[in-house]
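Removed: one protein chain of the complex. Kept in place: all other protein chains.
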Amino acid sequence: MRKYRKLKITDKKRWGNNYLSLFFEDKEITDKVFPGNFFMIKVGNFYKNILPRPFSIARVFPEKSVFEIFFQVVGDGTKILSEYNEGDEVEILGPVGNRFPVNNDKKNILVAGGRGISPFLYLSKILKSENIDFTLFYGGKSEKDLMFKDYLSEFDTIFITETGDFGQKGLITEYLPEGDFNIMTCGPDIMMKKVYEFYENSDSSVFVSLEERMGCGTGICYGCAKKIITPEGVKMVRICQEGPVFDGGKVVWDE
Amino acid sequence: MRKYRKLKITDKKRWGNNYLSLFFEDKEITDKVFPGNFFMIKVGNFYKNILPRPFSIARVFPEKSVFEIFFQVVGDGTKILSEYNEGDEVEILGPVGNRFPVNNDKKNILVAGGRGISPFLYLSKILKSENIDFTLFYGGKSEKDLMFKDYLSEFDTIFITETGDFGQKGLITEYLPEGDFNIMTCGPDIMMKKVYEFYENSDSSVFVSLEERMGCGTGICYGCAKKIITPEGVKMVRICQEGPVFDGGKVVWDE
Amino acid sequence: MSKPDLSVKFGKLKFKNPVILASGTAGYGYELENYIDLNELGGFITKGIYFNPRSGNPSPRIYETPCGMLNAIGLQGIGVKRFKSEILPFWKKYKTILGVNVAGEDEDEYKRVVEYLKDEKRIDFFEINLSCPNVHAGGKSPSWEPETTYKIIKSIKNISDKPIIAKLSPSVTYIEEIGESAEKGGADGISLVNTFVGMAIDIKSRKARISNVLGGVSGPAIKPMALALVYKLHKTVKIPIMGLGGINSAEDVLEFIIAGASVVQIGTASIIDPAASIKIIKSVEKEMVELNYKKIEKLIGKMEK
Partner (left out) sequence: MSKPDLSVKFGKLKFKNPVILASGTAGYGYELENYIDLNELGGFITKGIYFNPRSGNPSPRIYETPCGMLNAIGLQGIGVKRFKSEILPFWKKYKTILGVNVAGEDEDEYKRVVEYLKDEKRIDFFEINLSCPNVHAGGKSPSWEPETTYKIIKSIKNISDKPIIAKLSPSVTYIEEIGESAEKGGADGISLVNTFVGMAIDIKSRKARISNVLGGVSGPAIKPMALALVYKLHKTVKIPIMGLGGINSAEDVLEFIIAGASVVQIGTASIIDPAASIKIIKSVEKEMVELNYKKIEKLIGKMEK
């Protein structure tokens, strides 16, 4: 049976700007997790912050059975999480959710905005090891919003900042190549929407990772549903169960 | 203004049997605290365990400005408190409440049951240093319910256990001397009641430290009131404000 | 020490233990198959269904509140046809007592749902949801009115042989009056409570935190209120009560039973941890041993002065 399991934090890293990484060691998870998947994490005790929070898989080091959660402190729950230390235990459920669909026949373009980098960290490693052609576009406000620069330097990564203090200057969408690609994107809704629109009239397919406030992460509460175009029309579809990765063409963007 | 203040735990001691002591350093408190007084301690965050808990002053080491809280783990709040460690900060209000009334003209008899020893730890030291005549009777189920044996060996202490595995065997009330004394007692209601009844028809006065579930500890909520005989008849009187020490003759014992 | 007896008779139903998964907080059942053995449950109540499929409210639908949560799912559901063809077959492999939570825009729709499902052997009882705060304005629901409560239950009662449980709203002045109306209408039992009407506001955007503005509050926060309502209702009606509202521990279960519930349901706790119900069943057993209670049925409504 799948269940919440107490995992020990084996390492912790503070990036600047309220970003942190927590590391855990668990072979069961590293064996099966794939980019796109996420975890539900109980952040505090059962009471004050009652709902578990969803976090994507970030880096994975299969040889050490280590995986990483990378997050930004935005509220109560992430605050509590940021105060845990090496050795502390956290209750984790997962991996849950679907996967980013890699395409072997087309070039894969990964587009990450801000903390949306998480799924593409491991994905880059997988694609490289399987010799699948890809480029990662990674944008943020300024240099301090771009993390993992060393790790990403091994891959074909294009950094873009709005201020231009690191990498290219401007918005990510200004640098995207035209053509027929397999696009995968994760980041603010507005960015993903623009990426989708950029390729809307091309042969490219665009896959986006949606976010919504979650209750269960197991598909039972219908709290995380968003409007998605289905064969039977627009429906409220559960992000945690049918997603979080959706075909951009099926997303009702104006919500 | 009086207020909750964050005090750092300077030391922690685990006695067996779910008893613990926490030590704090604060001259403002050690200068004015007196046996009978207590503190309100916020045990957790504001949420799950919302009400602060009352704890008596235990030992005081004025020369080091150190004071001690001695408690038994009986529920959520004391559980949380027991998990704090040296260096952690706790919010404390006090000292609040009234004092045990020492009598210079009579012999003072202190009667403690179980964790009711707290107020008499410092009181013994004060009485000894002022050369006031007293005896402490300290009873518990068995040896492991009697703490502070070294500290108390300096004073005229009579230990009593129900099992007889330490000190005298039996109930405290079997060992009390008849006569005209100033009695002060703290412990289970049933014990204090028996002590009171033992001296009811003597010239002795008996002072008892009452307990009741508390809300504020500042006298504003009327949550801690108990039936007390007042000049205007039986009234619900606030333990935290008018007590916790009351004349045993004014307590309505059959509540 | 012999095992305590957790079984409870609830009218015609016999639950092997008093812990039922509540409607809307456990999906249709299949979602939980990888998380718990559904056979270990006392019972299971499926997500509320209308006659037709229904998409529910737009997002955001949930928000966290102190010791609780706010939801306005708005009874998204697959409708009776898909329920019959997709969900009921799934349940054939389990023996757990199965309740179907029935919703309706009006009196007639409740009837049509029960009508459509009345001969389904796999269904053990119908729980009539008279209390969803997320559909009508102001959080209003049918069980806010004794008359409506009576009429809806009455109109369904004779359609089916299966027990009819009326699920009531806690956001009312006189729960006794509503409970009596359900009883008079022919209800075989009452589920109490559904969520309390609640709200939260984002002070920056000044918008409600959930799209529906008002939502339903559930979780530990509502437990003392839910318990008081069950206690009051138990003194009033003769039909048995399924008690719920914030239950998250064996202690909570026993409190509801002592207050007068015959069985209990677990809602939010199961959202937060899919295995909560099973953990709770096990610890009820342990707690009973510790307190030397032998038969849970004997505790129903057994408060001391």
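Chains here go by letter, A, B and C, matching the order in which they are written, and residues are numbered from 1 within each.
As a convention for this text, a residue touches a chain if its C-beta (ideal position, glycine included) is under 8 Å from a C-beta of that chain, and two chains touch if they have at least 3 such contacts.
Everything quoted here is computed from the prediction, not taken from an experiment.
A.B. asks: Report, in label order, the displayed chains that the undisplayed chain touches.
C.D. replies: In the entire complex, chains touched by the missing one are A, B, C.
A.B. asks: Footprint of the hidden chain on subunit C, which residues?
C.D. replies: Considering the whole complex, subunit C reaches the absent chain at 65-68, 70, 138-139, 144, 171-174, 176, 196-201, 203-208, 213-215, 217, 219-225, 227-229, 231-232, 246, 251, 254-255, 258-259, 287, 291, 299, 302-305.
A.B. asks: For subunit A, which residues touch the unseen chain?
C.D. replies: 47-48
A.B. asks: Please identify, in ascending order, the residues of subunit B that touch the omitted chain?
C.D. replies: 1-4, 42, 46-52, 93, 212-216, 218-227, 234-236, 241, 255
Heads up, the rule we're going with is that only the chains that are shown with their structure count from here on.
A.B. asks: Roughly how far is subunit A from subunit B, centre to centre by C-alpha average, rounded to an integer in Å?
C.D. replies: Taking the mean C-alpha position of each chain, the two centres sit 56 Å apart.
A.B. asks: Starting from the mean Cα coordinates of subunit A and subunit C, work out the distance between those two points in Å.
C.D. replies: It comes to 36 Å between the two C-alpha centres.
A.B. asks: Express in whole angstrom the distance between the two chain centres, defined as the mean CA positions of subunit B and subunit C.
C.D. replies: 47
A.B. asks: Where in subunit C do residues touch two or more other chains at once?
C.D. replies: Subunit C, residues with two or more chain partners: 66-67.
A.B. asks: Mind pulling the subunit A residues that touch 2 or more other chains?
C.D. replies: If we look for residues of subunit A contacting two or more partner chains, we find 46-48.
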